[in-house]
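All protein chains but one are shown at their positions in the complex.
When the chains are written out, they are named A, B and C in that same order, and each has its own residue count from 1.
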Amino acid sequence: MAHGLDKAETHSPTWRWLGLELATVETGAAAVVMPTRAEMGNHAGVVHGGFISLLADSAMGRSVATAYPEGERHYSFDLKLTFISPGRIGESLRAVAKVLHSGRRTGVAECRVEGDDGRLIATATASFIVYLPKE
Amino acid sequence: MAHGLDKAETHSPTWRWLGLELATVETGAAAVVMPTRAEMGNHAGVVHGGFISLLADSAMGRSVATAYPEGERHYSFDLKLTFISPGRIGESLRAVAKVLHSGRRTGVAECRVEGDDGRLIATATASFIVYLPKE
Amino acid sequence: MAHGLDKAETHSPTWRWLGLELATVETGAAAVVMPTRAEMGNHAGVVHGGFISLLADSAMGRSVATAYPEGERHYSFDLKLTFISPGRIGESLRAVAKVLHSGRRTGVAECRVEGDDGRLIATATASFIVYLPKE
Partner (left out) sequence: MAHGLDKAETHSPTWRWLGLELATVETGAAAVVMPTRAEMGNHAGVVHGGFISLLADSAMGRSVATAYPEGERHYSFDLKLTFISPGRIGESLRAVAKVLHSGRRTGVAECRVEGDDGRLIATATASFIVYLPKE
């Protein structure tokens, strides 16, 4: 569910649990930050790709919300990620998402996930099915 | 890091934190189960796609491990998901992964994620960069 | 545009130009064959991945048509491929596609592309936006 640019937003259970925070938001874009912690580690001792995926999906969904009026709903349908360098346990990861397309039935966004030193951790694209509010 | 078919495996921090369990494993395939809980919910009240992505990535990585000798390492490089129906908070999700290709430098796996009534929740493919043990 | 299981189908310009042929079709599945020729080669002397992508997209689109009534239209929206082994110039490539989901707004299919010796050349998934005929 989306609330455009309304800043007083209520976080979802996932955002609260993992500590995701909206860093910036404007029409067509959003940046979301996620702190990482020891429980997010994989066998190689770096951040499990699934959490990076979750962060990217969250930021892209948030960006898509800014492109539609209050009351629309959108669901990620396709999610594509490329993992480029590992996330280190303890650093905050930042996902910067941008809307590429906002049609009546579908929305498309892309995203970069960066480490706290700005290195590129992953790149992602997502497609969303959009339900516009009844007029 | 991979342990082939060794059953006495040590879970990664992520697996322990989220309660992922290996349900079945054989050469070229693995099934992993993840319980879901209220903290995994998104704004729409269903399981956040990021956790489904995490589960699929985990199962595919685990399946790839079975295709290589002890000591290899593999890292997911590309992850592609299609979300088909929502996961309900409280149900256990099951990811069934199969290896499609296990080359000297890359491995490829696919995965279905199912709800506890067997409905298809998501489908996924992943490519892995593989480092074989030195001979 | 889709014609379900109607066998007397008219091929699109692309199918005629490249010689694509429907090998088998049934509800929820279709196999399409494409001969390859010297003009389809890349710098490495094997079939350009773009033609493999075209074949996979065609077979998945054809399979999705079987899942809907006459008069629906569908457009591929997301296309994801993994290339596993090269296609050899001169061999016929066969794309075997299967519908994973056929909803009111979206359809999802997957596909294997095989060489004429049955080896796996590529695997693909596609999502389609579906427009059902007005009732």
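Criterion: a contact is a pair of C-beta atoms (placed from the backbone, for glycine too) under 8 Å apart; a residue touches a chain by one contact, two chains touch by 3 or more.
No experiment lies behind these values; they were computed from the predicted model shown.
Enquirer: Counting contacts across the full complex, list the positions on chain C that touch the omitted chain.
Expert: Touch set of chain C with respect to the missing chain: 1, 12-14, 16-17, 38-44, 48-51, 53-55, 57-58, 73, 75-83, 86.
Enquirer: If you put the missing chain back, which residues of chain B would it touch?
Expert: 77-78, 80, 105-106, 127, 129
Enquirer: List every residue of chain A that touches the chain not included in the displayed model.
Expert: 78, 80, 82, 84, 100-101, 108, 110, 120, 123, 125, 127
Just so it is clear, only the chains that are shown with their structure count from here on.
Enquirer: Report, in whole Å, the distance between the mean C-alpha point of chain B and the mean C-alpha point of chain C.
Expert: Result: the chain centres lie 27 Å from each other.
Enquirer: Would you kindly tell me how far, in whole Å, the mean C-alpha position of chain C lies from that of chain A?
Expert: 32
Enquirer: Centroid of chain A to centroid of chain B, CA atoms only: how many Å?
Expert: Distance between chain centres, rounded to whole Å: 21 Å.
Enquirer: If you look at chain C, which of its residues touch at least two other chains?
Expert: Residue numbers touching two or more other chains: 78, 80, 127.
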